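Only one protein chain is missing from this complex, and each of the others stays in its spot.
The block that comes next holds subunit A.
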Amino acid sequence: MTTNIAIRNGRVIDPANKLDTITDLFISAGKITAIGQAPDGFSADQEIDATNLIVSPGLIDLCAHLREPGYTRKGNIASETAAAAAGGITTLCMPPITQPIADNTAVIDLIEDLAKQAGNARVLPMGALTQGLKGEQLSPMYALSKAGCIGFTNVREPIRSALTLARCLEYAATHELLVIFQPQDAELAAGGTMHDDTTCTRLGLSGIPESAETIEVARCLLLIEQTGVKAHFGQLSCERSVKMVIDARARGLQVTADIAIQNLLLTDENVSGFDPNFHLIPPLRSQLDRAGLRQALLTDGFQAICSDHQPHELAAKQAPFAATEPGMTGLETLLSLSLMLVQQELITLPQMIEKLTSGPAQVLGLDLGTLTPGSLADICIFDPEQSWSLTEENHRSAGSNTPFINYPLTGQVRFTLLEGQLVFQHH
């Protein structure tokens, strides 16, 4: 087994340490041992030439559905973590929508076993906030956290009773557990398949108004304030939602937020041709929303950009738009799509890397997403100039349901290391 690796002559960008320089990086026994000068007595078992490449911490994705257990027709932990490795992602958080639902330690143990067997990426399961995600009875959050759950969420399943939600948050706060919201009022969103605006009206699809998200964000924030729980809002799609989160943070609440990369790049107008690959929940919003979300990214409204990876089998997207299942794959394109924000001069390359590494690590309260000597050697080495395309042939995810299939992309991952082990190498 390779234990000593030298990564030579790369542009090392580590936003957590405000580092951006061309230098060498040294790894021993799964950890970063030095940057610049090799440690005394270091002898490389393997050398990686990173000339003209970026060396960054491995990416951390706050939301990726891996579909196992229960939905393996769509993907499994081995296939999806392989896709993550190919995308430079070394850590990913997995929502509890599994079958059975991740509301008991047996499921968490199974997920962790399968992830270890695959060995491609670190999988951090989210536990269900309520049993069966039914919104009625608290899940055994403490036991689940001890089993490895990184946080707790009811995803988009409703908790109709504000009292029940308040108790969930109180209980999580008692044990200092992170609660993750994917805010959506079930009734206001019911039957909706896209943003409720002019394109929706023209196409005659059922709309999801902004209020389906903003009302739930407001309700959650009031209860976060009441309970003092540490909370995170995942995949916000409306400008007003993130403004509310920013205001709450200014009032001293422990709240963070992330956004799916597609909501920073696309709008509801993309649905105009009924392409089911644009059927996403949360939906692609208006141009005004997108502008507001991009502005919030600049002003640290969002701590992280995620993929919201949702692979599907072919049949799930072979139907009229509204009858298809929502979601797109994103692990393999997260980096390249994020680089578009840099190409569009919205953010700098180090800022982009921060939103994909140290930002999400801070949300999770984990000592990851950095190249600080002593930390785990999770590393992504990529060529920011290399053109490529995700195709039906080369994708590793079990799903190819993305509008970016065959789309010209820039920025290709060359090597991914997980705790010092090479888990992906581009040939």
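Just so it is clear, a contact is a pair of C-beta atoms (placed from the backbone, for glycine too) under 8 Å apart; a residue touches a chain by one contact, two chains touch by 3 or more; residues count from 1.
Throughout what follows, contacts and distances are computed from a predicted model.
Peer 1: Out of "Hydrogenase maturation factor", "Aspartate carbamoyltransferase", "Acetoin dehydrogenase E1 component alpha-subunit" or "Urea ABC transporter substrate-binding protein", flag the one the UniProt entry gives for the chain missing from this complex.
Peer 2: Record says "Aspartate carbamoyltransferase".
Peer 1: Looking beyond the chains shown, say which of A:69, A:96, A:151 or A:207 touches the absent one.
Peer 2: Touches the omitted chain: A:207.
Peer 1: Pick out which of A:24, A:80, A:197 or A:354 touches the chain that's been left out of the picture.
Peer 2: Only one of A:24, A:80, A:197 or A:354 touches the chain omitted from view, namely A:197.
Peer 1: Against the chain that's been left off, what residues of subunit A make contact? List them.
Peer 2: 196-198, 200-207, 209, 265-266, 269-270, 272-275, 315, 318-323, 403
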